[in-house]
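Only one protein chain is missing from this complex, and each of the others stays in its spot.
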Amino acid sequence: MNRLAIELPGLQLKNPIMPASGCFGFGKEYGRLYDLSKLGAIMIKATTLETRFGNPTPRVAETPAGMLNAIGLQNPGLTGVMENELPWLEQFDVPIIANVAGTETEDYVEVAKVISTAPNVHALELNISCPNVKAGGITFGTDPEIAKELTSAVKAVSKVPVYVKLSPNVTNVTEIAKAVEAGGADGITMINTLVGMRLDEKTGRPVIANGTGGLSGPAVKPVAIRMVYEVYKAVNIPIIGMGGVSEVTDVIDFLSAGASAVAVGTANFVNPFVCPTIIDQLPAKLDELGVNHISELIGRSHRL
Amino acid sequence: MNRLAIELPGLQLKNPIMPASGCFGFGKEYGRLYDLSKLGAIMIKATTLETRFGNPTPRVAETPAGMLNAIGLQNPGLTGVMENELPWLEQFDVPIIANVAGTETEDYVEVAKVISTAPNVHALELNISCPNVKAGGITFGTDPEIAKELTSAVKAVSKVPVYVKLSPNVTNVTEIAKAVEAGGADGITMINTLVGMRLDEKTGRPVIANGTGGLSGPAVKPVAIRMVYEVYKAVNIPIIGMGGVSEVTDVIDFLSAGASAVAVGTANFVNPFVCPTIIDQLPAKLDELGVNHISELIGRSHRL
Amino acid sequence: MILQDRMVVQSQQQIAQDIFEMKLTGNLVGEITSPGQFVHIRVADSFEPLLRRPISIAAIDQAAKEMTIIYRAEGRGTKVLSEKRSGDTVDVLGPLGNGFPVDEAMPGETVVLVGGGIGVPPLYELSKQLTAKGVTCIHVLGFQTETVVFYEEQFMQLGETYIATVDSTRGTAGFVTDVLQTVDANFSMYFSCGPMLMLQAVQQMYPNKKGYLSFEERMGCGIGACFACVCQTTENSSKDYVKVCSDGPVFPAGVVAL
Partner (left out) sequence: MILQDRMVVQSQQQIAQDIFEMKLTGNLVGEITSPGQFVHIRVADSFEPLLRRPISIAAIDQAAKEMTIIYRAEGRGTKVLSEKRSGDTVDVLGPLGNGFPVDEAMPGETVVLVGGGIGVPPLYELSKQLTAKGVTCIHVLGFQTETVVFYEEQFMQLGETYIATVDSTRGTAGFVTDVLQTVDANFSMYFSCGPMLMLQAVQQMYPNKKGYLSFEERMGCGIGACFACVCQTTENSSKDYVKVCSDGPVFPAGVVAL
């Protein structure tokens, strides 16, 4: 028996660890460092209908125990991803979760329709929470009604289960979670980045050319854990948790709060081997916690 | 000329540095370490109508570059503050900003009416954003209409200018800011803490007995700066900024984003002399930035 | 007076599994008034770990302006502290709180000092001061297991010393209370520091003895301003609540609601 295996809609995960979207490109770079088949899944960079260059640089800034980014969804567009990126990833025994972004509902629907037909795409992740694009993105993630409609529209065309990625920049995250569940979402991924800003100490100018950026990394983990905890109580679909995961104990925390699997973003930049390292450490951690199968940890904070 | 003096409704600040509410008690403890007359002002701990014991312990937990707290507004109640705390503070040449909290509008009104008559209370800070009490607190801070009404009600009875303390746990902070401005607020203080959670790695249990707590410290600074920046553009009343201020450069950042003064919270625990240290460092910092008077920095990020 | 002192590490030594003994010099030492007081240590200039760590003062050498602390390096902060080497400096705030009342015990009396795990360190300076004034100290020290036992010899040099280990790898099998059963109850007062459950058990065992207990609670400021470390009191107490950092950490038995 595989003590780390987790089954989720569309996803047979050999372990619950996957790189988060935007922090792993389309896998090529990290694939040079280790065998990607080791991963539970891969969340690839956001794909939009057209090629996007993204925002001007600087696009990243460091903050205390975190970072801001405003990449602006740079990606080679649907065709580029379908023709160059996904086929390359087929060589690995790893399910792909395709992060789908857009400006209009039609963009999402169009991308979802096509990308969900790729043989190795086992699930979609609707990015309704990107704070770094002028139109679309986060606006879909802050209004429950709009979030629900978008989810339904994408569900109607997708060949694979649809996960919706929630924004933490809301007054009531459970409201949005319930809305996307009502819209037919098969799962939830959370959290995307918190909107933040860093100013240059000398000039007062925002360090990030875009002005604001999305805050990620260990700094946001307490907010992410709180939101996963709240959403777990509010919905009946599984959650893939993220936000500051850097060490094996962080994974335990997210599972305890209610996540069924965990994504690792920023930590890949700090330690490019973080995902395989955590995966290797998990069995010993389960022993330490006296747990036989990792699924026993899911939501344990709620059962105390 | 005092290069650091700032004038705000009700407040003649000899410098724009003040300890944040809840992080300085009623001054007695820090008053043993240095002369409180050195401070621009003091924001005293939240005062409620009745004595409150607060939440069970543990009440604090460390997080990456931050901390969670759920003190639960422990305080000796209006009478205790009026009789024991405020008179003691009169020996210092420093204006007091009284942080007012409650469960019902009537509580706020009652406390405001009385506490605003204390000779050294030069302004009130309405705490509509405390995440650590079951009723009241944050609920007043997430609904613009309710926030506006509470502000008006308190304004009607207060003998001194009223500042309203905003919660960062909202989708749109400018909406609340505009509402309290419309309600007659003389100024805004921001941000209060972000709701977060830490779990014990061994048991999965929340470390804080209350479950969730308020996140503060350097980790939240990017969120605070972004929100001050947004609110500065949206309102015409002054802002006292806070969230992660630990060093003199943090003060410059908050002023640049649009704050007219700055409060220091968590950093007092890390360095009990942080406020006087920053005050001493400000003049050299102004020289370095080529600025004559500190007020020139206010909002400079918007003028680039 | 409370000082924020950049103290200099004179030595750092591992004395048991995960247990370190560190000697620090600085002006702060001159301000220490009683054993059982503690210091609040910033382990690094970084913002992570952010908060100070409260650690008891385990021994004082006023002539050398030196104090000893003994701590378990387990979490993030104490691990960073354990990497300091002699010559490094550490940002220390203290002395904080009110320690054990040495004056309460009279020369010739016998007292019992009961420590558990990392509650043992402050009892060492306490015992030094008590024995120096002619009080006979009996030490009852409980640990999880043999590998984490420390300072047994040092305590033996000051008086009778009994060790208990939970897993029976050293001394009496079980808890300090198992040792206490065997200790002649003819002592005038007890002093105790250790986990809450131990303090509870000790206090319960001697309802009619004078005793002083040192408490632990999560702290923010360490000086009484933030209300993080508040404990509820019993009905017999004159206060509604106490702060461990500034009213304690040592309280007479019966004050804090257990």
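Note that the chains are named A, B and C in the order they appear, and that numbering of residues resets to 1 at the start of each chain.
Here, contacts are C-beta pairs under 8 Å (C-beta built on N, C-alpha and C of every residue); 3 or more make two chains touch, one makes a residue touch a chain.
Since this is a predicted model, take the numbers as computed values, not measurements.
Just so you know, the chain we are not showing touches A, B, C across the whole complex. The chain omitted from view is touched by exactly one of B:64, B:161 or B:222, namely B:64. The chain omitted from view is touched by exactly one of A:66, A:144 or A:206, namely A:66. Touching the chain that is not shown, out of C:13, C:27, C:46 or C:86: C:46 (per the contact rule at the top).
If you put the missing chain back, the residues of chain B touching it would be 64-65, 218.
Mapped onto chain A, the footprint of the missing chain covers residues 22-25, 28-30, 32-33, 45, 51, 53-54, 57-67, 69, 71, 74, 217-219, 246, 266, 268-273. Contact residues of chain C toward the unshown chain are 44, 46-49, 80.
One rule holds in what follows: only the chains that are shown with their structure count from here on.
Of all chains shown, the one whose average CA position lies nearest the global CA mean is B. Chain C has its Cα centroid 36 Å from the Cα centroid of chain B. One finds 46 Å separating the Cα centroids of chain A and chain C. Centres computed as Cα averages put chain A at a distance of 34 Å from chain B.
Annotation for chain C: residues 47-48 touch two or more other chains.
Under the contact definition stated at the top, the residues of chain B that touch 2 or more other chains are 63-66, 217-219.
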